[in-house]
Every structure is written in C-alpha cells, then in structure tokens.
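In this view, the complex is presented without one of its protein chains, the others remaining in place.
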Amino acid sequence: MAETVVFARPQALAPVTTHYCPGCTHGVIHRLVAEVLDELGLRERTVGIAPVGCSVLAYNYFATDFHEAAHGRAPAVATGIKRARPDLIVFAYQGDGDLASIGMAEIVHAANRGEKVTVVFVNNAIYGMTGGQMAPTTMPGQVATTCPLGRDVNLAGYPIRVAELLATLRTPAFVARAAVHTPLHAVTAKEMLRRAFRYQAEGTCFSLVEVLSTCPTNWGIPPVEATAWVEKNMVPYYPLGVFKTPDGPDRAPRPAPVVEA
Amino acid sequence: MAETVVFARPQALAPVTTHYCPGCTHGVIHRLVAEVLDELGLRERTVGIAPVGCSVLAYNYFATDFHEAAHGRAPAVATGIKRARPDLIVFAYQGDGDLASIGMAEIVHAANRGEKVTVVFVNNAIYGMTGGQMAPTTMPGQVATTCPLGRDVNLAGYPIRVAELLATLRTPAFVARAAVHTPLHAVTAKEMLRRAFRYQAEGTCFSLVEVLSTCPTNWGIPPVEATAWVEKNMVPYYPLGVFKTPDGPDRAPRPAPVVEA
Amino acid sequence: MAKKLMKGCEAIGEAAVKAGCKLFFGYPITPQNEIPEYMAHRLPQVGGTFVQAESEVAASNMIYGAAGSGERVFTSSSSPGISLMQEGISYIAGSELPVVIVNIMRAGPGLGGILPSQSDYFQATKGGGHGDYRLLVLAPWSVQEAADLVQDAFDLADFYRNPVMVLGDGLIGQMMEPVEFKPERTPCKPLAPKEWAATGCSGDRPTNIVNSLFLDPEVLERHNQKLKAKYDRMVRDEVRCASYGTDRPYDVLVVAYGTVARVSSTALDDLRGEGVDAALFRPITLFPFPHAELRAAAEKAQEVLVVELSTGQMIEDVRLALEGRKPIHFLGRQGGMLISPEAVAEKVKAIQASSAEVRRG
Amino acid sequence: MAKKLMKGCEAIGEAAVKAGCKLFFGYPITPQNEIPEYMAHRLPQVGGTFVQAESEVAASNMIYGAAGSGERVFTSSSSPGISLMQEGISYIAGSELPVVIVNIMRAGPGLGGILPSQSDYFQATKGGGHGDYRLLVLAPWSVQEAADLVQDAFDLADFYRNPVMVLGDGLIGQMMEPVEFKPERTPCKPLAPKEWAATGCSGDRPTNIVNSLFLDPEVLERHNQKLKAKYDRMVRDEVRCASYGTDRPYDVLVVAYGTVARVSSTALDDLRGEGVDAALFRPITLFPFPHAELRAAAEKAQEVLVVELSTGQMIEDVRLALEGRKPIHFLGRQGGMLISPEAVAEKVKAIQASSAEVRRG
Amino acid sequence: MPQILIDRDLCKGCELCVNACPQKILAIGREINAKGYFFASVVEQKRCIGCRLCCITCPDVAIQMRVSGTMYHYFAY
Amino acid sequence: MPQILIDRDLCKGCELCVNACPQKILAIGREINAKGYFFASVVEQKRCIGCRLCCITCPDVAIQMRVSGTMYHYFAY
Amino acid sequence: MQNDLIIAGFGGQGVLLIGKMLAYAGMADGKEVSWLPSYGPEMRGGTCNCTVVISDRPVGSPVVERPWVAMVMNLPSLEKYEGMVKPGGMVLVNTSLINRTVARTDVRVVNVPANEIANRLGNPRAANMVALGAYLGATRAVSLEAVEGLVRETFASKPKVIDSNLAALREGYALGERETAVAQEVGA
Partner (left out) sequence: MQNDLIIAGFGGQGVLLIGKMLAYAGMADGKEVSWLPSYGPEMRGGTCNCTVVISDRPVGSPVVERPWVAMVMNLPSLEKYEGMVKPGGMVLVNTSLINRTVARTDVRVVNVPANEIANRLGNPRAANMVALGAYLGATRAVSLEAVEGLVRETFASKPKVIDSNLAALREGYALGERETAVAQEVGA
C-alpha cells in the first residue's frame, strides 16, 4: 500500500534547525505561516520582514525573500516594500517588544494607513532576545529582569492589548488574536493567518494576527508548564478571537463609546 | 459704585501678544488652561511642556516654568520631569501632528504607564506651523499641501480618533474630548481641563483632554467660518465627551469586544 | 528643455522624477516642506507614490524597504529630522542599499532655528549613526547644480549600493533660480540590474535577504572591510571639486562649499576690482573630500581661509588635507546668520594685510 | 570600602548611584542590559526611580525632562540605540542640560553584531546629531576606571551643563573586575545650585524655560558662540590622557583608547621582554582630544601606531594632532573581532623593523 | 452694568467676538492698530447683557469685562 | 496506519509532543543528539491514532507523519 | 550690470509675489536671476522680505547685504533696510503705511502712496502692484511688457482682478518714471 506523507515541513520553511530554545513556540508560528504561504501559493512572491527580537534570524528559516527592519520599524519597512511593489505579498513578523514598545507608532500608522500587508505579532509577554526584560505585554506581577519584584501596575501600567487597540482604528480591517499553546489553538491560529494572507492577496486590507506565544527560557519554566501558563495567565487577559473584519459592521465609522457626554 | 473685573487675563497667562494667527483657537485653549491653573492654585508648581508645532513658543505665553520637547516627545519629557519631581504639576501641550503622528508611541506609553501628568491635545486637523500638511487627524477629502486633492482614505487611511484610541488602554484614567469653537463649548472644555488637572493634583491618574481647534490660515477660510467648519466636519467624526474616568467602570479590566470568537 | 524658474526644493523634486524615482517617503519640516509637497502633487502624475510618513524614523525605514525591493527612492528632511534617521541610515548603509537623502540644513543644535546653516557637516561626512560606514555627500551651490547632483545621486547610489546625501542649506531649498533639465540624460555611472533585491524568489533562485546583521564576528569583519573598500573606491573615483581664480597667482585661498562658496565667489569678483589676489576652492563632494586637490590648490597660496555657516566643521578636513603646510583662518557665522560677500572680502583683505606685514617683517 | 568583583555594567550602575543619581530611563539592548537591570533593582533601594522607556527616542527625551528639572539622571544604551538618541542629545546639548549617557559599543553598521567595537568614535566625538555641539567623552579602560569616570561624568555634566558620554566597548560592559568605591567622594568640579531648572516658579522669580529654540538668528548665533566657548573651555581644562613607557626612549608610539589600550599595554610588556622600544599613549577624554599631549609624546617616537576596533576613526584626531610630523600606521579589527596583545606586538615589531631598515637604507 | 473693554493692540480683528455676541453690539472698525490689524470695538455698550461670550471666545484675551454692582451669570465660568 | 517519524537531530527534547499526544505513546529517551538534547521518540507506534497533535505542536518540525491508506481527520489542517 | 533689491513688508502684502514676478520677467528678458525669500519663523504673521538679483552675467551671491534698492511696504521694513542700501541706491517707500520720511540723503527716495492708489483703483490688495510698477518706472530693470504678461498669467483664474492689477502696475510705473525725472532734474 502506498504511503502518503500527511504531515511534513512546508516548502516555505527552509530545511534548517532554528536557534530557538527548546519548546519555544516561535517555531510553531513560523511553521503555520509557512504552511499558509504554501497553501495559498504565495511563497515565490512573498517578502518577509524580520524584526529585531528572537526572530531576528527568521530570514534563515523561511524559504522566501526577506528584509531586515530596525527594531520596531518592520511596519515602515513593509510599507516601503509594498508601496514600491504592490504585486508582492509582504508580511512583518514582530515580537511584542518590537511592535508594542519601540514600534508602537509604526504599527498604529501602518494599520491606520491601511497598508495592504500582513503582520504576525508574536506576544510572549517578555523581551526574549535580550534576556527577559519587561515588555508592554508583561502580565501584572510577572517577574522580569527590569521588574525584579514583578510588574507593578502603579509604576508601569497594565499590559497593552494590541489587537483591541488597533481594532479601534477605523481603517485596519482584519485584526485577530490567536494562540498556539495547544495543537487545537494552533489550528485556529492557522485559520486566522490564512484569512490574513488571503485578504492581502486579494488586495482587501491590512491584516494583523496577534499570536500568544511562550518563552520558557525567560519565564524560567519548562516548555510544557509554559503552555499551561499561557492558558492560565495570558488568555484571560488577552481574549482570543477576531476583533475586526473587512466586511464586519465596524469597518463603518465607529461610534465612539462616550462615557459621559 | 465699585467696579469689579469679572473677566480678565488670568495670572498664569503672561501679558504678551501671541504669534498665533487671527482667530486661531490655540489662544482660547491657552487661556482656559491658564484659568484652571489659577483657579486650582497650581501655577507656582507647574511645569508646562511646549511641543514642536504652532504652540512651540507656549513658554512665552504661560507664566509658569516651561520645558521644550523634541517633536512628538512631550509625553516622554513629561515623564522625565514628573518622575524626577512628583510634587510638580506637569502638563504637555501638543498638536495633532506632534501627538498623533510622530509622537504616537510616546503618548500611548505615557498614558499606559499611567504617568500622573496632564496632556492638552490640540486637534486642528492639520500641521499648522509647517504650513498646512496633512495630519493623522485631517478629515477625509480635506485638502492639505501633502494631499492636494484631498485626503484619500485609500492611500492615507481614516483620521485617527486619539481619545478613543487611548481610552481602550486599561491604565489611563481620564480621557475626554472637548471643543472651543463656540463660547459654550469653551465652557465645557474648561470643565474638562479642570477635572484633568484636579486628578493630577490629587495624584489620581493620567489625564488627557483632546480639544478640537481651528486653523483658519491653513484651512484657508476666515476664523468665523473655521468655527462653523469644526461643528460641521469635525464634531460628527470626533464626538465630544468623556471617554474614560478613574472611577468609571472601564478602569476595571475591559472585556474586549470580540467580533468573532 | 527650456529654463524654468524654480525653487530649489521643487527643482530637487523634479530632478528625482527625472532620474526615474517614483517613490518618496518623508515627513514635513521647514525649510524643505516644498519637497514633499512637490512630490505629493507630482508623483501621482507619473504613476509614482508619495507617502507622508508618520515620522522621520519611519521614513528612513520606508526608504529602507523600498530600496530593498530594488526601486529608486528618496527622502528629504532638515537637521533634526535627519538626526532621527541616523539609525535607519546606518541600517541602509550596512545593508548596502541605494537611497538618496536630501538634507536642507537649518541651524541647531536642538530645535535651534529654521534659517540656513551648515552645521551638519560632521554628521553627514563622518557618519552620524553608529558603526563604520560613510555616506557619499554632494553639496550643490545653486539650484541648477542641486538639480544636477540629485540626478547623479541616484546613479551613484545605485552604482555603489550606498546611501547618497545631497547636503544643502536653507538657501538652496528656498531660493528660486532658472533650471534646465536635459531632455535625455545618460547616467553618470554604469548601472547593473539589481539582482540582490528582495522581490520574491522564483522557484530556482536562492532567496534574497536584505540584511545588516552578521552575528559571526569574522563574517561581520569581512563585511566591514568590504564596505571600507567601497569607501576607498569612492575616495579614488568620485572626488568632485571646483576652483575659481586659481589660474592666476594668489595670496589667499578661500575654501567653502554650497551657497557660502557662491557668496565667496562674488567676494572674489569684488576683490579683483580692488587688486587683491585671492582664489576659491570649492569641494562638491564632501565625502570623499578632495584632500589632494585642495592641497595642490593651497600650494600656490600664502594663507587659507575656511568659510562656513558653522563654528567650524569642514575646517577639520581642510586641516587634514594641509597637514600644517599653510596657516588656516576661519570665518564662520551661526544660528542662521548669513555670510555676505562683503564679510568674506573684508576677512580676505585682513588676512592678506597681516600676512604681507609678516612677510615684510 | 572593600574591593568587590563586579561586571562593568553593574559597576557603572553603582557608580551612578554613588554619584547621587536617583533616576534612570533606558531601553534594553545587548551588551549593556545589565545596566538597566541593575538600576531596576538598585534604585528603589535608595528611593530612586527606574523607568523602562518605550524606546531610546523616548529615553533621550525622558532624561531631557528629568535633567531640566535639576535632578541627576542617566541613561545607557549601545550603538543602534545611541543612534536613535541623536535628536534628543542635540536638544539636551542645545538646552545646556547635564546628563550622563553611557554607550557600550557593539559592532555596526545597522544591526551588525553584538560583540565589542569602537566604531562609534566619530558619532561620539564629532556629534552624531545636528548642529554645532559637542559631548564631553570619557573612555575607560577598566571596570574600576569606568566606575570612576561615571562618577566624574556627573560632576562634569553639572559643571558644564552639557551631556557627558562614557564610551566603552562591549568588553567594558561585560567583564568582571575588582572595583572599589571611595566612601567619601569629593566632586571633581565645584558644583553650583541649579537655579535654571524648571521646577515651578515661586511668585517672585521669573519663569525658568528649558529650551533650545531661538528663532532670532542673532540670538541663536550668540547661543552657538556661548556653546562654542564652553567647548573651548573643555579643550583647555578637561583633557585627560595617560602614557606608559614614555619615560624611556622609544621607536614606536602606540595610540589606543579603552580596552584596546589595555591590550596594548600588555603587548608593550611583552615587547619589553623582547627588547623592543615602544610606548603607549592613551586618550581618556576623546573630546576634548589630547592633541598637544599626543604631539609631545610623539616627538620622541619614530613612528606612530594607532590601534582601534574600527576601520579607523580616532586616527583622524591623531592625524590632526601630528600634522604630518610622524608616519602613522593603523591596526584595526572590526565586526566584534578583538585585538590581542600578540597582534599589537607583532605590528609594532613590523613597523620597527621596516623603519629601522629605512633609516639604515 | 457690564462694561466691555477691548485692548486695541491685542486685538487681531478675527471677528470671533463680533460673531459670538448675542446682542450684535461689537464690530470691526476701519482703523489699523500697530500690528496692522483692523480691530474690534464696542458699538453700543448700553445694550450689553454681560454674557461674557465675547470674552470667552476671544483667542487673544483682548477683551476685559467689568461690572459695577452685582451680576449673576447663567453659567459658571 | 499512521506512522510517526521523529528526526532525532531536529528534536530539542521540549516534551511538547509528549504532552500533547492523547495516546501517551511518545517519550523522551536517554540518548543525547548532536546538539546535546535528549530527544523524543515513539514508544508504541501501533497505538497511534494519527491525530497529528504531536506534529502540530512540535516547534521544530521534527515530526513527520505518513499514512498507508486513507485517513480521515476530525479537523482540517 | 546687476540690479538687486530687497522687497519687504507685512506678510500678506504680496511682497514675495512681486519679487517672483521680477525674477520671471528678468528671465523672460534673457537675464540671469535669483529670488530669495525670507522664510521667517515657522509661523504666521510678522514681516517678510525677498531679495531679487537680475544680472547680465551669472548671479554670484543670491544673498545681498547692501542692495541697490530697498522697496519697503511698511514701517518696520523701512527701519530695517534703510541703512543697508548702497550709497547712490534707491529706497522706494509705501507712504500709505509709512508716515516718516527717509533719513538718508545719499540715496534716491521714491515715495509711493501704494495703498491709496490701489484703494482708489478699487482693488485694495493691489498695493504691491503699484509699488512694483513704480520700481519698474524708476529703474527699467525689466520691461513693463514682460511684467504685464505675468500679471495676466498669475491671475488667469480670477480674470476680474487682472485689470485692476494692470492698472495699478501702470499707475505705479508712471509715478516711478515721474519721480525719477524729478529727481534727475533736482540732481542736475
């Protein structure tokens, strides 16, 4: 009987080992993006943008053309590429320090201009690459090297919910949050990524998928515990789902929720 | 019979002529802030922060200590001052190019850290000082020197509603939008500014008041028409009101409005 | 094409269009607002794209991306905005991408003022960003030359795969002069197809990666040395300069660039009338600086006068060129104050007088 | 106080605390993450405040504000982060505020690598930002000296009302050495009360304005000249340097700063064993550069060797100092490659050999 | 009795007060001030109801109001 | 019949697959691979239900699955 | 031969425009030209000026510290530029807004009640054209025809104002010619 390969490395993922720590879900997210590119047949006209963060070497892992960006500026680089070559599929892969801290202005404005690019936003509640400093997404009380006693919301505020923040803008049209800490979450994440790239390929709109991810190394717990930590601590604060769709009611002018008139 | 002065220049406003164009409501907003400082008795411990924009010379107009900021970075300068001297009253006065374009990251983060400062955000839908370029707040179809055919939302996106954007963050606690294009609007604007400064003086929270303002010069219409333009074009898109209060329900964790789960 | 009276900023914009540049990303700042404004109006006419960036930081990364995809692109700004681009420029240089950056300098530091200045010379020529890199820096002295150099800048950028900066002061941006664009322009350098661009890999070609990161120090060192070799090549091949009145003997050699050189040339005309012997040396490329050419020109002079709208920056390159061979004097104005032909002439006469006195003993 | 084994980054942090600095604003970047991490843990213990800025752009404006309110404040970063601070630094210099900035250099340009480098010399000494301003730049060669210079930096910043940069490479940040903090330290400069600070105006005093904007060019020119006078004063009063082995006659003078000077000193020790005459000149202030001192030291040498972790930046200052008086050689490594004592010794021997040959020849 | 005083040198002639006044008793004159602006003045002081709308709307704080006796206002300001 | 193939050199021994497998038929062994990791392997291939949860969860794409014959899956992937 | 002048006044008086017209006309006449505006503080209001050079050979410095002519449209401009004009040069004064006389005796003075004339011609905004005309009449720096053509071009979209501007220009021209004739007689 003939054997079929039902699960294997997608073509858009280069056949190399990553430098990611054991159990780091950056690897899962890479694979999901690559699978989507393969399935939609986009690989040969895709340019990815590597951020500064643990995924800085993403250009070695994807079998697509790649472009570097300065820390936090991937949406600006994406804008440059997409405006120069609207026929290309452009995606930025960014961490939470990169996108939500130093790169806040760039993501808000690329989204608000409605750049027809896709942003894969990996929220692991920490600065992975530099060794575990507090990110804007670090949970209240979570220990990081720059909040050694745990994030104090009186000094550093509450974690920023990027998907919700961007969804209040009128222009950007597909904004969702997914997770990959269990296989079934990963399946949904892939669905969302597929939608995001499809919208881009069809020239519809800007798309961003926030993906909750683990950092066992800097959280200081083993990978399996890290997945449980996502479920227990992150998912309640960062609800999963789609916050904005191009055909949804909220593409229309959003009436602002005025508390007191 | 004794004469009483019932309306005169507040003490916190220096007795000088401003460089603002005739009918520019920057002047009204200056006066309102100065009146509030006088009424709350804060002038002598206040440090204002001048932005880069038409109000760059605000330090000449307020009779308080003042600090310059690089373009867009007033919230960072405010953070520096307030963290150094928590006893001071610190306010940043910023235009829409300054705050919503180049300074987007700084305002989001100062708000999100909950810096106990007050931001007076003057939204006149244009870059005034540099001669009328498009701002992130420029209305769809509005002509500006860098969108000579009117703002095309397909290329530049829709105007950003700053108050709504910041109100989605969990930390910042008083966020409101006011206008000054009629005297009665100015009265409400002053109410909001008073609340904003009071919250700061009491050490309660970050506060931001967005104020819709005119730019007759760069809109290319006389001042009185400009006030009508605010009412007709800006107010419907930028609803007036309070979006977030420190004691309101939304200080609690905000459940995110998920469109599709 | 007939001559047209144009503002410097507009001529710069039109020159870019003429050079085949269809992409502009930039942020408003005086005194160069007319560049983005011109591009906003002009680019759609030629099927190009104008994007008002949210900041200069973003603009520098937008041109980074656009250049990485192989298209001609440029941005412009003025001093504080250029400071904000330093990280981006360093990335672009490190990634070996061709971009053109126009800096219409105003007075600093900080917010300073908006009037003309030349106080970003160090930033432009020594590298304001981090790491070992250089910009090729061109300094026009007229609107026509600005238009010409901007066109050359695109060719030089493509040829060297390096950012090229056109450095003018506020006068260059704001004044109007007649400009002529040649109907058919041949590039000033041979241009190769941009096979390195990240434009999507077809099945057979290996992926292209636009990148400045080299974690292995040996690899990064080789990269640095490759860049250095490129800069050395510029030094060898790209020096541009002009001299005026160097055909006759002279006592004083005036060294100046940009509009200040222009002003100085009038001073020399006036001085000639008064029987004073002076000549002018004008670097057109600031990096590579015409060290050898300047040394040769100074051989014939008794004294050298450097004139700048700064507290003295190019003077360091002049000192490096002359290595103590001639006394060097300095005339500088700052803060947006201009230098007039009269001021230059006076300074030259004072130098000549005291030098003659010394020689007389 | 007893000696303690400390990482350079930690020693820098502790030195700031010892200098009475209670405020740190900064953003993580390798190889100096241990500075913000140390401050995050240490400052709350002394009633101070640590804020992780959202970016280096923000950090530079946070220290701007904190310094404007009259408090001692510092930030630290590494090369790309320092590039992002250029606009802010120019504002701080223009507004004449005292801040301390630590740059633990890594290799560039662009993202480059994270290993030690000295390729931000130009940026630090010539002004990476726009406008006529200078930083006072201090370059330690050991962890102890880093601790000492950071403390001095606060005094110098306050005295001159100017940003002071402590420039080290990745080695200084990452290595551990014994450090001693003097229990009672007298400031290295007399310190005046900060009457200019914006701290709220009491009824009688006129408002204080912290500002770099001067729209009137005459006023801005005066401001620029005032700044220039300050830099001239630094040149006169603040030059620091050290020399080693200059008591005996020598053929080759090695010029190096920071850890490279340290490595070179070992090379000299080794060379002495081999009977080679060489000496070391080490600038400690990079601006003001010890031009006169270097010239004097070079008088006694036949040849000069500049050693840098770059493609050659400080060498320009050496050339300016020597004005062609001595042949200048260069030994550089880039990209994070280190220079070993062996490499320096070898280069010195080669120079000496060929120079001897020439003299014989 | 309210009294409106307009500082001719502060006024920039923007007409906002003229527009705001419910009594329509303010007007721009034909004289030019030192800065080159046609400035506003009170045409019919006695019809003034002391509502302060002109004062509140003036961007240049050129308008002062004095009252002799007590005045009650509809809105606190 | 599904067959699970784990590439010992790609595996980093994170145990996510071990944890994810509903049949609990994967385990980390006692051998070290070239990179110094104890790697995962299939302990009892025949109990595998071909659910692919291990494949989907593996961050290092170290797991391949082959089937002989047709297999139907509960969720599309 | 080089004609250079500084034109100065309030923002809004159209001094930059007439400077540009001079430069255009000079170019049309086959001369070398440069036009340099003051671009004061990044803000509204205040005074503004421009420097125009019209020359037979390539323009050297576009910056002119000591112009041959200063055309001053308001008092602050008179105060600023009066002293700078070269001896033997000319000061053209808008007497409608300047109620003091020129103190210098080594320069020619051309008095032009520009706003009054413009008002009389029914276009108060054409005071700048009056002044421009007067300058032309007094100096013949460029031809009147060239400038007339430019007026037509400039206001092509508002044909109503073309005539009043032309009238202002010509009335100024006549006045400039007249004042010059008088001056020459007096000087003679």
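Observations
Each chain gets a letter, A, B, C, D, E, F and G, in the order it is written, and its residues are counted from 1.
One rule holds in what follows: contacts are C-beta pairs under 8 Å (C-beta built on N, C-alpha and C of every residue); 3 or more make two chains touch, one makes a residue touch a chain.
All figures in this text were calculated on a predicted structure; none of them were measured in a lab.
Across the entire complex, the residue among D:V57, D:A93, D:I114 or D:A278 in touch with the chain not shown is D:I114. Shown as candidates are D:M175, D:A242 or D:L320; the residue that touches the absent chain is D:M175.
Among the residues A:I29, A:A50, A:M129 or A:L193, only A:M129 touches the chain that is left out of the figure. Summarising the interface, chain D meets the missing chain with residues 3, 5, 30-31, 114-115, 170-171, 174-178, 259, 262-263, 265-267, 269, 338-343.
By definition in this document, only the chains that are shown with their structure count from here on.
Path length between chain A and chain C in the chain contact graph, taken as the least number of steps between touching chains: 1. Comparing the CA-atom centres of all chains against that of chain G, the greatest distance is found for F. Here the CA centre of chain A is 26 Å from the CA centre of chain F. Inter-chain centre distance (chain C to chain G, centres taken as mean C-alpha positions): 35 Å. In chain A, the positions touching at least two other chains are 56, 68, 70, 101-102, 104-105, 108-109, 113, 136, 155-156. Contact of a single residue of chain G with at least two other chains is seen at positions 41-42, 45.
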